[in-house]
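A single protein chain has been omitted from the complex, and every remaining protein chain is retained in its original position.
Chains: A, B and C, in written order; residue numbering restarts at 1 for each.
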Amino acid sequence: MNFASDNAYGADPQILAALTRVSDGAAASYGEDEITKSVAARMAKIFEKNVAVFPVVTGTAANSLALATLCPPHGAIFCHGESHIAVDECAAPEFFTHGAKLVHLHGGGAKLSPQSVADALPGFMRGVHSAKPSVISITQATELGTVYTPDEIAALANFAHDNGMRLHMDGARFANALVHLGCSAADMTWKAGVDALSFGATKNGALCAEAVVFFAPKMAGDFEYRRKKSGHLISKMRFIAAQLDAYLSDDLWLTNAARANALAKTLGDGIAKLAGATLAQPVQSNAVFAYLPDAMVARLRKAGAQFYDWEPARNGHTLVRLVVSFVTPERAVSQFLETARQ
Amino acid sequence: MNFASDNAYGADPQILAALTRVSDGAAASYGEDEITKSVAARMAKIFEKNVAVFPVVTGTAANSLALATLCPPHGAIFCHGESHIAVDECAAPEFFTHGAKLVHLHGGGAKLSPQSVADALPGFMRGVHSAKPSVISITQATELGTVYTPDEIAALANFAHDNGMRLHMDGARFANALVHLGCSAADMTWKAGVDALSFGATKNGALCAEAVVFFAPKMAGDFEYRRKKSGHLISKMRFIAAQLDAYLSDDLWLTNAARANALAKTLGDGIAKLAGATLAQPVQSNAVFAYLPDAMVARLRKAGAQFYDWEPARNGHTLVRLVVSFVTPERAVSQFLETARQ
Amino acid sequence: MNFASDNAYGADPQILAALTRVSDGAAASYGEDEITKSVAARMAKIFEKNVAVFPVVTGTAANSLALATLCPPHGAIFCHGESHIAVDECAAPEFFTHGAKLVHLHGGGAKLSPQSVADALPGFMRGVHSAKPSVISITQATELGTVYTPDEIAALANFAHDNGMRLHMDGARFANALVHLGCSAADMTWKAGVDALSFGATKNGALCAEAVVFFAPKMAGDFEYRRKKSGHLISKMRFIAAQLDAYLSDDLWLTNAARANALAKTLGDGIAKLAGATLAQPVQSNAVFAYLPDAMVARLRKAGAQFYDWEPARNGHTLVRLVVSFVTPERAVSQFLETARQ
Partner (left out) sequence: MNFASDNAYGADPQILAALTRVSDGAAASYGEDEITKSVAARMAKIFEKNVAVFPVVTGTAANSLALATLCPPHGAIFCHGESHIAVDECAAPEFFTHGAKLVHLHGGGAKLSPQSVADALPGFMRGVHSAKPSVISITQATELGTVYTPDEIAALANFAHDNGMRLHMDGARFANALVHLGCSAADMTWKAGVDALSFGATKNGALCAEAVVFFAPKMAGDFEYRRKKSGHLISKMRFIAAQLDAYLSDDLWLTNAARANALAKTLGDGIAKLAGATLAQPVQSNAVFAYLPDAMVARLRKAGAQFYDWEPARNGHTLVRLVVSFVTPERAVSQFLETARQ
């Protein structure tokens, strides 16, 4: 019953198999190999567009390198106060951007709206005394498991572009959001105005593989220098590329996400029916946020369930986060619900 | 006939197998897992000492994070002008240290001596106008394939410590050097005075796994914050740890290095006998540096041999670098020598 | 009627005279001169303690250099959301600290309390995923003109020290606060637990002179390297030191602050009696924050009064900031009140 995080689980067998498959013989290093090219071709197909694609090994690196490319050292990045870049990356974006300012905004469901940015903007329009508005960064699916619609994304992109900013999307759970929406990857990104994407694969089946995608390849600028300078250019790159290549083959990424989403839905539906329990957010991806009675929380933990308290207990209830991965056993869900019900 | 680099080859089958072996089920993420602990235990045994061990995925990250831990932003790092940190890492150490100064020194066989540092030191003893002498960094085996003896290392360590500095060793090819010397890992490092080590595994069989080792664990300071802040804390860490674990099991690391060294020796011996060819450096690890006649170079390239020119052609000869990996086919060596001889 | 800022006014004649006085002949450069030593001696007397003193030319440099000395690149600095370091310095602290996180807190009168920091702290106690709590920074007098009592400072200092943090005070208007409290400089700083102080002189009579003061000289560490490396070591330092020397002579700093505070009091008292106007904060230093009817604001501006709107107009009133300097003419105050009354 491990619902602590989707990164608590291992790797997809098809991705592991790909590693062995590409290992034989010599190949060009540092991303000049054929498999890295194949990944770029797959991405172009998925996004229906020529895009610039750069594999990296962590989401923090993907986000930080993307932001450093879009934002000058004296820039401001508007993000949600609960976003991963704001609170879970040890101020990595500040390091990679050389001191940019992350402006923490608020909004229900961990979502930003044009209004939330507009409200903060005047404080950054006073010349050099404040950082220069440069980027809006959103997470899809969000840190509360909710999903922006293409229209919501487009509204933010328009606001960003109208104000001389760019739109970055942290897609650590990109596939989960896409499966939920049922739209195309293009619709959820560049057609809605997204400029740069951190495309996640690790949480949904890879060992350590993400990619930064720029929809206008020129916007990538000197990205490759930044990646190398931060120690994120892998010498035997084929092993990172192979993970992405397998992930994008045969719809593996969508299949895995669909399974995780469905199981999360089952878990959420089950919780909604528990006496004293309430869902805190609609279940739109692979995470369930729910208020559970403290006695239920204690009983679950005693039975071995692993999950995070998202907020301290209050009034006899605790807000918990339950994350389901592509490979979480169905039995973990049923066992969790049974234990909760007792 | 690929002698371009040891990172042109794939991964050791035993290491690939370990990835599959550790993938099942849930585990703590971010390095709190059992396999990461096992790596630490293996390192303690190898070094005969309790050490602080931090897995990362690239040598550039290992070197830069180690240096940033040892050197303040206003510090000076003395290194050889041909060292990897000086010329092959896109000034990554300058980024991670927040602007420290790398002082490029000279010395035969890409080696530093206490005298080479002593000659440069007065320029850095003028108070705040120059960077503060903080670290001496050496590469073992060096970028020219030569190997420091424990005595040479101890002399540098003593000089560093006498002058308020610390000694860092870039061990991208640590195993190759160790096998050549035939001494213990302890003798080649902390017993000789090394403070921090970048322990390489990628070039000798891993997919993407290195480790930073501090021999006085307290010296690691806030290393873990720096690793996270630079995007180098892998969420599914067990997959990096598993590579190191397999690498250090059953003497795999030493066996692989011994094979590469021996094959390089065969290649070097063969070249030394070629008419018009000369070894530029003694073959002490898995690289051969030789002056070859330009016609021979052209003939080899035409036959498909891959290797780097280390210096531009001069007087009809070119200095070339030939690197042999743990898995370079023996036939590549014999074929190279045959082609060269024609 | 210029109430825009205390930096809108020029320099004190006694300070200007000092510049000419010290200009003759040759002297050691980079702070090795006698006048710089005299400043250190005066500071030791004022603070009743041996302190480390470093003159710089701007408050932003003073704050940023102090914070970079106290806080590692991966540290968190807790400050008020309206503080100068948070919103008026273009993220300079983030640059000098190499990417530390400024955590914006709230509290009435632009003041922090131990509780406000305690509420935020749990989010930073999750290991390397969040920045490491390192510094609490307060402003004395605050950006809303209010003044912390020594007891309030001591409570924050105790909380900081109990949690492994240090307390920094931005004293851009240090003299104004001190005159208000009527206590000793020691009582307001190190006796209450302040670790480092940005001591302001520019707003209260100097041309461009501030000083960073560490109450435990060892805590200054490599401050001098940081100052040089950021271009803030003035070659003809005697001209900065001379400003501070004259400022601290004959109680000039206290006399100037007392005059500004008294005039601000007169202005505040006058405003409190105006129909439709309300003071937003008690007048405790040299700034007046008041809600004025929009018609009154318009009339004042038309008559040439200069001041900033602190918040956009709402419900027919605007929150304005009026700053009085050591040399603002009394007539400016009386004329302002007369115009407001009409």
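Here, a contact is a pair of C-beta atoms (placed from the backbone, for glycine too) under 8 Å apart; a residue touches a chain by one contact, two chains touch by 3 or more.
Just so we're clear, the structure is a prediction, and the values are computed from it rather than from any experiment.
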item: Given C:S230, C:N256, C:Q284 or C:T318, the one touching the chain that is not displayed; value: C:S230
item: Sole residue of C:A91, C:I136, C:A211 or C:V320 that reaches the chain not shown, by the stated touch rule; value: C:A91
item: Option from B:A28, B:V87 or B:L337 whose C-beta touches the chain left out; value: B:V87
item: Among B:G25, B:G108 or B:G123, the residue in touch with the chain that has been omitted; value: B:G123
item: Touch with the omitted chain, as defined above, among C:A11, C:V39, C:A175 or C:L197; value: C:A11
item: Residues in chain A touching the chain absent from view; value: 30, 72-74, 98-99, 127-129, 132, 222, 224-229, 233
item: Residue ranges of chain C at the interface with the undisplayed chain; value: 2, 4-5, 7-11, 13, 16, 19-20, 22-29, 56-62, 64-65, 89-92, 95-96, 202-203, 207-208, 225, 228-236, 238-240, 306
item: Residues in chain B touching the chain absent from view; value: 73-74, 76, 87-92, 94-95, 98-102, 104, 122-123, 128-131, 312
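Keep this in mind: only the chains that are shown with their structure count from here on.
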item: Classification of the chain A:chain C interface as same or different, half of numbers criterion; value: same
item: Superposing rotation of chain A relative to chain B, computed on C-alpha atoms, to nearest 5°; value: 180
item: Innermost chain by mean C-alpha position; value: A
item: Centre distance in Å when chain B and chain C are each reduced to the mean of their C-alpha atoms; value: 50
item: Approximate Å spacing (C-alpha centroids) for the pair chain A, chain C; value: 41
item: Multi-partner residues of chain C (each touching 2 or more other chains); value: 73-74, 98-99, 128-129
